[in-house]
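Provided herewith is a single structure, encoded as structure tokens, for subsequent inquiry.
Of the protein chains in this complex, one is absent; all others appear in place.
Moving on to subunit A:
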Amino acid sequence: MSKKDIDEVSGIETTGHEWDGIKELNNPLPRWWVWTFYATIVWAIGYMIFYPAVPLINSATPGLLGYSSRGEVRAELDAAELAKGDYVAAIREKDLAEIMADDTLRQFTTAAGAAAFKVNCIQCHGSGAQGSPGYPNLNDDEWLWGGDIDAIHQTIAHGIRFAGDADTRLSEMPAYGEILQPEEIRQVAAYVVSLTGTPSNAALAEAGATVFADNCAACHGDDAAGNRDLGAPNLADAIWLYGSSEADIAQQIRAPKHGAMPAWSTRLGDATVKELAVYVHSLGGGE
């Protein structure tokens, strides 16, 4: 600038800009501010060189440090995997009894099983493993195929009525609608209700006892307590998979529904199935 234009009132230099007689004072920014600003410019240049910065067509310039947020996630996942590696290896190597005996390992396995359960099991058994009609509640103490840790593991690993697995749990109740007379079905339904509750008609239930002994006791037992080898449910307790009313029971006698569960060992691998077994066992009904 050739000549400094000084504002008369304040005695401060102006920028030379004027709008209708109003001039702008040239008050400089504080030095610390200016230097911070310069420092950010220097930083930005360094950042562009070392980190991905300039957008290209498909990606951005990679930067000298080779940083990427995906790579960071990968590294964190690897670290997490590494951190639990010992436990997972121990679960894979040890058998279920050993896992249950080791307090720390059992806790880790239970937590891992809870996570796997939320991904694979809650679709049928519910998020609290509370089940729903046709899908067993896993919290209670009634087990169709056995409730000790090995039986639970066997069921999860090989499934129930799952065609793709030779060791799957397999049984089928005949459709008694084709075998018994409708009257006999009403009688036996009344009898089954009478085992734990009050039937609609006592005479009917009494007559049903004979029908039960002739047709049902072979699998469900003389005392109707069921048979876990056959997956035959206990009919003398408070837990009903397909409903507890006489009509529900009669329907199940006439044309029984059979639950099916896939074999999980081929899908999830040995360690995860063990984790699931330990978790399900921990829900309160484990034997």
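Convention: a residue touches a chain if its C-beta (ideal position, glycine included) is under 8 Å from a C-beta of that chain, and two chains touch if they have at least 3 such contacts; residues count from 1.
By our rule, contacts and distances are computed from a predicted model.
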Listed names "Serine/threonine protein kinase", "Carbohydrate ABC transporter permease", "Cytochrome c oxidase accessory protein CcoG" or "NAD(P)/FAD-dependent oxidoreductase", with the criterion being the UniProt name of the chain not displayed: "Cytochrome c oxidase accessory protein CcoG"
Contact partner of the left-out chain, one of A:14, A:68 or A:130: A:130
Options A:24, A:141 or A:183, residue touching the unrepresented chain: A:141
Hidden partner interface residues of subunit A, rising order: 27-28, 30-31, 103, 106-107, 126-130, 137, 139-142, 196, 234, 237-239, 282, 284-285
